[in-house]
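The structure is given below, and queries will be raised subsequently.
Removed: one protein chain of the complex. Kept in place: all other protein chains.
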Amino acid sequence: MSVTFRPESKDVPMSKQEIAADVPTQPTAAVAAQEAPEQQQQAQGPDGPPDVPRVLRARTTDDILSLVGSAVAAVAFTWIVYEHVLAWSGILGFVVCTWVVFLAFYSAVSVMENPRPVLLDRLAAAVVTSGAALVGLALLSTVWYVYYKGWPALHHWNFFTKDMSGVRPTAPLDQGGCWHAIVGSGIQIGMAIVISLPLGIGTAVYLTEVGGRMSGTVRTVVEAMTAIPDILAGLFIYALLIIALHWERSGFAVSLALAVTMTPIIARSAEVVLRVVPGGLREAGLALGASRWQTVIRVVLPTARTGLATSLILGIARIAGETAPLLIVSGANTFFNRDPFHNPMNSLPLYVYTAVRSGEPLFIARGYGAAALLLTLVLALFITTRFLARDKIRAR
Amino acid sequence: MSAQSTMLDEFLPPPSTRLDRSAAELDARSVSAWFGSNRVLDRVSLTMPAGQVTALIGPSGCGKSTFLRILNRMHESVPSAKLAGEVCLNGTDVYAPGTRVTETRRRIGMVFQKPNPFPAMSIADNVTAGLKLTGTKVSRSHRGALIEHSLRRAGLWDEVKNRLPEPGSALSGGQQQRLCIARSLAVDPDVLLMDEPCSALDPTSTRRVEETIAEISKDVTIVIVTHNMQQAARVSHRCAFFLAALGTPGQIVEAGATEQIFGNPRDPRTADYVNGRFG
Partner (left out) sequence: MTLSIFGGPRADDTAPLPIVSDDVPRRIDAGWPPSDKIFRHVARTIGLVVLVITGSIGAFLGYQAIPTLRRYGFGFFTESQWQPELDKVGISAVLVGTIEVALIALVIGFPLALLTALYISEYAPPRIKSSLVAMVDLMAAVPSIIYGLWGFFLLQPHAIYLARWLSQNFGWIPIFQVDTDPNAAAWAQSQYTASAFIAGLCVAMMVIPMACAVMRGVFAQAPSGEREAALALGSTRWGMVRAVVLPFGRGGIIGGTMLGLGRALGETIAVLLIISPAFEIKYKILTVGTNTTSALIAARFGEATSAQLAALLTAGFVLFVITLFVNTVAAVLVGRSRSGAATEI
């Protein structure tokens, strides 16, 4: 295997005498006098031409052409072979076959000119990029599909302002809406935040600032609880409150189930955020004569406020889409109910579920609309966290 | 400067809520310190006279910083830390039962090695942070004067007077450290402890901080830990040389006036250290 060196760019002029001489160690004085002004000219900063950075490329022409060529050849080959020779059908199969053939061609072309490590490198890059592209495609198709199917319901204004009382599921889309579900979701999530935010941040403060013998146990249990299936939280609240204590199914019971899920999530991520606050700041606060709680309230929490906001928003995004506990603890009613303590209260995920399961096309369309709304909510929350995080980075 | 200070007297917290404005004498008597069962200081005694700068010098790991943190009761914030002995501020032991640790720390302030202005506060708020944190009320009219007074004492006023609303972390390293000094001065301490305040700074900022130390030392007793012997020679009136041989706790080998420690040390180990034979 040979390695070729490309010649350096020719910016150092060599006089003819120097090229002719075998080993030009000491150029003659005349030559030196001839060379010196030229070189001096180039070495002079302000008067000579300024330096221009070189363009460095890691990819060679061979890299690019191998890739493109193999791709084109694979498509062409599969086109011919797929339909007519192998008699398979379906676009999915076509794409898969093209990809396999592409890899084969790419390997063959690479192995002809390059050593084995380069072949493996190219194959790995192709496979890794394809895998990521597949995942990206799946995500994009999900988002696109929900909006596409939800659009028929979404572009009616009554979808956002009316509820389904008195409207049959088979009614056309300009009647009825999911206003009651939107409000229901808002109330339930709001109440869940009111319960779980102080508990979550309080737990985080306990773990980072106070500590003690039980803190290890608390941390372990809280971390374990962030991962339980959400349906179990719903089951717990149902069995505890509705069966054992004979409460009725209400919006408040849903909030409790959501809070049970949300508190460990907020506690865990808030703890991480508080731990990142430099210890030097706490020391500075104490050294000024502050008590420990004054340091926490006035120094630690304000310093971490962006991270705490992010924890909260991520917790909201997580529970906004939870359906499983709602199936158990909440009833899906059709009318507008603002009272969280009496009567069932509908919410967006539950609305989507009942709509989609109903089998009525128009109702399913409404379900898609509500799903699109839910997705938009999650997206908006997400963009807010990115926005907050970027501000924090810029302020440094 | 003195006319300014008398004029600004009325803007500082009233005498009933603040302590004697003159510097105080700090006297450590037979102080020993442990981390768990590991003894790190062995019966260290040192008098730090009022209105003077005392430097603690010695190789790293000898317990200088631990001793410093004992002076303002920061040592005990480590869970396994223990101590014996007394630290007397103007004759009263700060560790006496019934003494509030927050009160001690108000009277004995500390500036740390790594500048740590509060990033969530503006420069102006950083200066008054000590008052805000301890819940001391300062009226709005007095606040501006207090900020200016503290920043002038720290030698930072001219550089930041037009940038007061900016966040505290937007300054350079040397400026941040002077901001921390201003913050500590704003609560009007009797003693200011400085734990290698210039080790993270460039030479120009170091010089500025040393100028600040010289200016404020009349009003505030200063105890400074430093690795830099030339700095100790420049800024301090008195020096204490700490040493801990391998496996033994730190002790003070020799203490006295700076000229004597550097010019005519009594102990050969002191002579070796100040002449750079070991570091």
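Order of writing sets the chain letters: A and B. Residues in each chain are counted from 1.
Operating definition for what follows: a residue touches a chain if its C-beta (ideal position, glycine included) is under 8 Å from a C-beta of that chain, and two chains touch if they have at least 3 such contacts.
None of these values were measured; they are calculated from a predicted model.
Asker: Any idea which of A:Ala104, A:Val167 or A:Leu235 touches the chain not displayed?
Answerer: A:Leu235
Asker: Of A:Ile328, A:Met345 or A:Leu362, which sits in contact with the chain we cannot see?
Answerer: A:Ile328
Asker: Just the residue numbers, please: which parts of chain A touch the chain that's not shown?
Answerer: 90, 92-93, 117-118, 120-121, 123-125, 127-132, 134-136, 138-139, 141-143, 145-146, 149, 198-200, 202-203, 205-207, 209-210, 212, 214-215, 217-218, 221-225, 227-233, 235-236, 238-240, 243, 260, 263-264, 267, 272, 275, 291-294, 296, 314, 317-318, 320-324, 327-328, 349, 352-353, 356-357, 367-368, 371, 374-375, 378-379, 381-382, 386
Asker: On chain B, where is the contact patch with the chain that was removed from view?
Answerer: 30, 32, 34, 39, 42-43, 45-47, 73, 76, 82-85, 95, 97-103, 240, 245-249, 251-256, 266-269
Keep this in mind: only the chains that are shown with their structure count from here on.
Asker: Using CA atom averages as chain centres, what separation in Å is found between chain A and chain B?
Answerer: Distance between chain centres, rounded to whole Å: 47 Å.
Asker: Which part of chain B faces chain A closely enough to touch in the complex?
Answerer: 72, 74, 77, 102-106, 109-110, 112, 114, 116, 118-121, 129-130, 132-135, 167, 169, 180, 183-184, 187
Asker: Enumerate the contact residues on chain A facing chain B in the complex.
Answerer: 278, 280-281, 283-291, 294-295, 298-299, 302-303, 305, 395-396
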